[in-house]
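Input: one structure, supplied below.
With one protein chain withheld, the remaining protein chains of the complex are depicted in position.
Here is chain A:
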Amino acid sequence: MRATEVLYYMLRPSQLRSIVQWKVWHNPVHERNVNNETETQKACFKFLDLTSRSFSAVIKELHPELLLPVCVFYLVLRGLDTIEDDTSIPLKTKEPMLREFKDYLEQDGWTFDGNRPEEKDRELLVQFHNVITEFKNMKPAYREIVKDITDKMGNGMADYCRKAEFEDASVKTIEEYDLYCYYVAGLVGEGLTRLFVEAEFGNPALLSRPRLHKSMGLFLQKTNIIRDVREDHDDDRHFWPKEIWSKYVTEFEDLFKPENRETALNCGSEMVLNALEHAEECLFYLAGLREQSVFNFCAIPQAMAIATLELCFRNPDMFDRNIKITKGEACQLMMESTQNLHVLCDTFRRYARRIHKKNTPKDPNFLKISIVCGKIEKFIDTIFPQQTAAQAKLKVQGEKSEAEKEKARQEAETRQDLYFMLALMGVIVLIVSIIMLTAAWLLGARFDLAFQELKSGNFRPPAKQIPGEL
């Protein structure tokens, strides 16, 4: 930990507390049993740790029923991604590989060592037979789902690579932007939802409303695209749709020029606005999950995403460097998103309000952002109403609800107790006074003389006479 960080947490003890709380007190809903695992399973979890920073922890806490299917699903998609990302593989090798990747899953011992050495996850494909073995051990229903999504995503990636090779693959319209995000993240959402429903951990209605799981993926992906704008630009990758940025600047790189900072911020806020439109559906989706570990698995990334959006919203640093939510905030978010929907909704409301607070009327998207924040709040009010119809009716009729009556009754009781205590103290004071006066009288105090003196107006005892003066 660097000195600046130490200073940061000293000034924000609540965040430090969150970190301690999470590290010390968090108990996974399900813990995986390392002793009973086979070699191939161990290898899969090793690759999970190597390939993903954020997902590995949440995947490993999943319900045992879904632990391996989700892990294998993740690794398969990661393998696909490793082929697509590698620019050293020519299109004529890459395209068929991407399209046929789903069939490799059925071929025992299939591995691939054609990746360039600097490719980060090269080792995963070199030892891919472990993943295939575990894939084959899965229930047929799960296998079917993983295979289907791999097929769709492989073909989507292949189309994209073709487009990049022969024509311009940059994202032009918002529709293309949504489609890109769908292939990268929306499909994962679909696959996971089908796994959850198959395992009976999710409401089957989630499948009949594809918009919901699509939104889950798009919300995460769009947040990443917004946050990583600088990093992606430095790597010469551009995901912000032209339809949006061309309203603000003529060339994409103008967004990063210091003199255009205000324009860039407005452009960024339209991107955030575009992402925020999914927030409502994400909460709707999360309401359909029935198992705690699955809820945690889905809710943690969503909470992180809305916090990241809040961080990026009208933050000029986003165009200069890579920004991240602090560790303390992340721990707090993880705690809040591993409880229940109500707590998570409060988190969403908190961040929606923070975004709303940063919103400025100088921004052309001002009202739209205000409306979208209002929509999130309204949706939360719909699932967890602050006021029920029955309460409202009572209020109109001027009657008090049961809770209010109870409260009034308790208040009256407290008041009575207080009066009783006061009276008791008065009685005690009275008794003590009587005892003392009686004692004084018995010892020969002359109250009659004292009264006389008081009557004649002498409220103080006579000054002591000093013998020398006589």
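In this text, a residue touches a chain if its C-beta (ideal position, glycine included) is under 8 Å from a C-beta of that chain, and two chains touch if they have at least 3 such contacts; residues count from 1.
Simple rule for what comes next: contacts and distances are computed from a predicted model.
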{"item": "Protein that the absent chain corresponds to, by UniProt name, given \"Ribosome biogenesis protein NSA2 homolog\", \"ER membrane protein complex subunit 1\", \"Origin recognition complex, subunit 5\" or \"C-3 sterol dehydrogenase/3-beta-hydroxysteroid dehydrogenase\"", "value": "\"C-3 sterol dehydrogenase/3-beta-hydroxysteroid dehydrogenase\""}
{"item": "Which of A:15, A:115 or A:359 contacts the chain that the document leaves out", "value": "A:359"}
{"item": "Hidden-chain contact residue, picked from the options A:20, A:367, A:418 or A:435", "value": "A:367"}
{"item": "Touching residues on chain A - with respect to the absent chain", "value": "353, 356, 359-362, 364, 366-368, 370-371, 374-375, 377-378, 382, 395-396"}
